[in-house]
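Of the protein chains in this complex, all but one are displayed in their positions.
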Amino acid sequence: MHEQFNFAIEVLGTFSFAMSGSFAAMQKRLDPFGVLIIAFVTAVGGGTVRDLLLDIPVFWMHDLLTCAVIIITSIFSMIFKSLEKNIKVTLFIFDSFGLGLFTIIGIQKGLHADIHPLICIGLGTITGCFGGIIRDILLNRIPLIFRKEIYATACIVGGAIFLLLVNYTTLSYTFVQIFTILLIVAIRTFAVKYQWQIPKFYGHDHSSEM
Amino acid sequence: MHEQFNFAIEVLGTFSFAMSGSFAAMQKRLDPFGVLIIAFVTAVGGGTVRDLLLDIPVFWMHDLLTCAVIIITSIFSMIFKSLEKNIKVTLFIFDSFGLGLFTIIGIQKGLHADIHPLICIGLGTITGCFGGIIRDILLNRIPLIFRKEIYATACIVGGAIFLLLVNYTTLSYTFVQIFTILLIVAIRTFAVKYQWQIPKFYGHDHSSEM
Partner (left out) sequence: MHEQFNFAIEVLGTFSFAMSGSFAAMQKRLDPFGVLIIAFVTAVGGGTVRDLLLDIPVFWMHDLLTCAVIIITSIFSMIFKSLEKNIKVTLFIFDSFGLGLFTIIGIQKGLHADIHPLICIGLGTITGCFGGIIRDILLNRIPLIFRKEIYATACIVGGAIFLLLVNYTTLSYTFVQIFTILLIVAIRTFAVKYQWQIPKFYGHDHSSEM
């Protein structure tokens, strides 16, 4: 059952990021093949970097299902697009869910490869964020990490709480997974809605700003 | 003979992309070492990502010939530059040949590593396109994939036809290789010349354009 649950969050994360990538590409007026490629890169980018760092086989190289999910999601997004007005909110929600799902998958794969928990938080953050970063670089958008939003911070906080709950409580593993995924989505959503910002404790220095 | 032919298209692809990278770098007024580095990245970028994904040794790490071809091509381009007026057409032709040659090499390496043919098309597209994408990111140009040109589409179509012809016809392997390479070059050339565009079947949405 545990295996099946992990499989389900992997498919859901792939779906979320493929959706997010497709919409971002359509906003930039790419043609259908361009939309497909951006959907693909957004969905597999973070996990690919994670697998390369861990030196394990890249997950989608022997996995037709992931490819099928991305292709179907991409076509679905293009049809869905003409019915959809409020694309910004949709894009945001799918992006947040993908972020939460992939961060937790990344941490789990790191723990499984005997990596120190602290480094696993970094690995989870990379798995969650890199797909979106590559998407933004390819689409020539302002890199996500540079916008005044809480993004990677949500991964780091959510990942740390995941490790604490797994190691120091008796809560069920599946419950902790679902809880921390929703926590990451919640942190990001509230942060954007109420314009939370992490205080910059280093001094302002107007002269050096470029 | 088959081995030698594969070797020849690898050298020709390296030459084409090193040429394309050198000219792009010279257009941006980089100094000779900068031109050399961009030539190198353009020529080996796609194949490097392919080899990392397949978890096989990165092809140029033990291959002095590839490095020599890039260095010589790069120096040759800098000398040739002062004689050349119509740089845009030259750049375009070399880029298209590199695209066709590397796409087919990428698919072959994928098949050789027992990857599913559908994923091999993706691998071929990555091998063909990534060098140019990294070049454009480093040179701060508009990413190729974002321009209104048929680029990755040519790789996907050419790759699919390559697989169909190899598996379902009795044509000689070498003939199919040459045919699909020229097909990719032709698709891209005609697409640019006659300004082909793939129809966007998703609706126009002027308000959300950024």
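Which chain is which? They are A and B, in the order written, and residues in each are numbered from 1.
Heads up, the rule we're going with is that a residue touches a chain if its C-beta (ideal position, glycine included) is under 8 Å from a C-beta of that chain, and two chains touch if they have at least 3 such contacts.
Keep in mind the model is a prediction, meaning the values are calculated, not measured.
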Give the residue, chosen from A:8, A:68, A:89 or A:119, that touches the chain omitted from the document. A:119
Give the residue, chosen from B:99, B:138, B:156 or B:191, that touches the chain omitted from the document. B:138
Of B:11, B:30 or B:93, which residue touches the hidden chain? B:30
Hidden partner chain, touching residue among A:111, A:137 or A:183: A:137
From A:61, A:78, A:104 or A:152, the answer for touching the chain not displayed is A:152
List every residue of subunit A that touches the chain not included in the displayed model. 52-55, 115-116, 118-119, 122, 125, 133, 137, 142-143, 145-146, 148, 150, 152-153, 156, 197-203, 205, 208-210
On subunit B, residues whose C-beta touches the chain left out of the figure: 26-34, 37-38, 40, 48, 52, 57-58, 60-62, 64, 67, 77-79, 81-82, 87-88, 137-141
